[in-house]
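Yeah, one chain of the complex is gone here, protein chain that is, but the others are all in their spots.
Right, chain A next:
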Amino acid sequence: MNFANASETVDRVQEKPRGPGKAAKYILIGLGVAFILIMLVLPLITVCVYALKQGWEVFSGAITDPYAIKALQLTLLATAVAVVCNTVFGLFASWAISKFHFRGKQFLTTLIDIPFAISPIIAGLVFILVFGRIGWAYDFLQAYDIKVVFAVPGIILATIFVTFPFVARELIPLMQAQGNDEEEAAALMGAKWWTIYRKVTLPHIKWGLLYGVILCTARALGEFGAVSVVSGHLRGKTNTLPLHIEILFNEFQLTAAFAVSSILVVTAIIILILRNIVEFKGRKEESEHVR
């Protein structure tokens, strides 16, 4: 009897709403949905509608255009190189920062964030100032006949620069939270660094790593500003997909521009889905293994 009473009291306490009431809840949800519809869903639908406006022929013509294919290839190349470079950099940087003590560690952490803070245009200009005709490395590069600015290396460099915090940023907090105990325990038992990294560190960060790689890929595929500055817009040579779209748009080939855009939109959606899967799996595993 007493028991029943006690549980009733508990129920009543739990039922009592905390914070804002029901009206506020629906207003907030409504506002959120409206914002996403107007700002995200509508533009995306417009892109797809516009792309197919003049029929399938025009659409497929635009995306199979040799220049479009060249641009897609360059974008994929720049993305692949940037992702590989930044993954390697991210693994080393996060390892150095989270597992060792050294002078200027905080400074290094801040430096990694610079591409987030700086406008991509400035990033592009920096490369022009370093490697371009007026840059200090120009004579050296000229002597060895290396072209950086207005050539593929410049585009790759700009893409790497813009996307380099992504992997490191994902890994540093994860590895700091893990601490050094497990690594120390493994080292004490005579494990070499590679064994420790593979068996102890990596299992802990694998989902974060994948998440960072996905974000990095998404950003690299869509990079426009920095690449635009160093590219020189040579069709079929230094044009990436976003730059190709801009050119089409400026030439009033709206349907073609939107058709090519739809390639980026579709990849973006695929990446988004992948990202959510990775995030979900990572969270699940995290909550299981971390006490």
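Everything below uses one rule, namely that contacts are C-beta pairs under 8 Å (C-beta built on N, C-alpha and C of every residue); 3 or more make two chains touch, one makes a residue touch a chain; residues count from 1.
Everything that follows uses one rule, which is that contacts and distances are computed from a predicted model.
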Original post:
Which of "TonB-dependent receptor", "ABC transporter ATP-binding protein", "Septum site-determining protein MinD" or "Glucose-6-phosphate 1-dehydrogenase" is the UniProt protein name of the chain not shown?
Top reply: "ABC transporter ATP-binding protein"
Original post:
Which listed residue, A:142, A:195 or A:276, touches the chain dropped from view?
Top reply: A:195
Subject >> Residue of A:82, A:123 or A:186 in touch with the missing chain, whole complex considered >> reply: A:186
**OP:** List the residues of chain A that touch the chain left out of this view.
**Re:** 181-182, 184-191, 195, 199-200, 203-204, 288-291
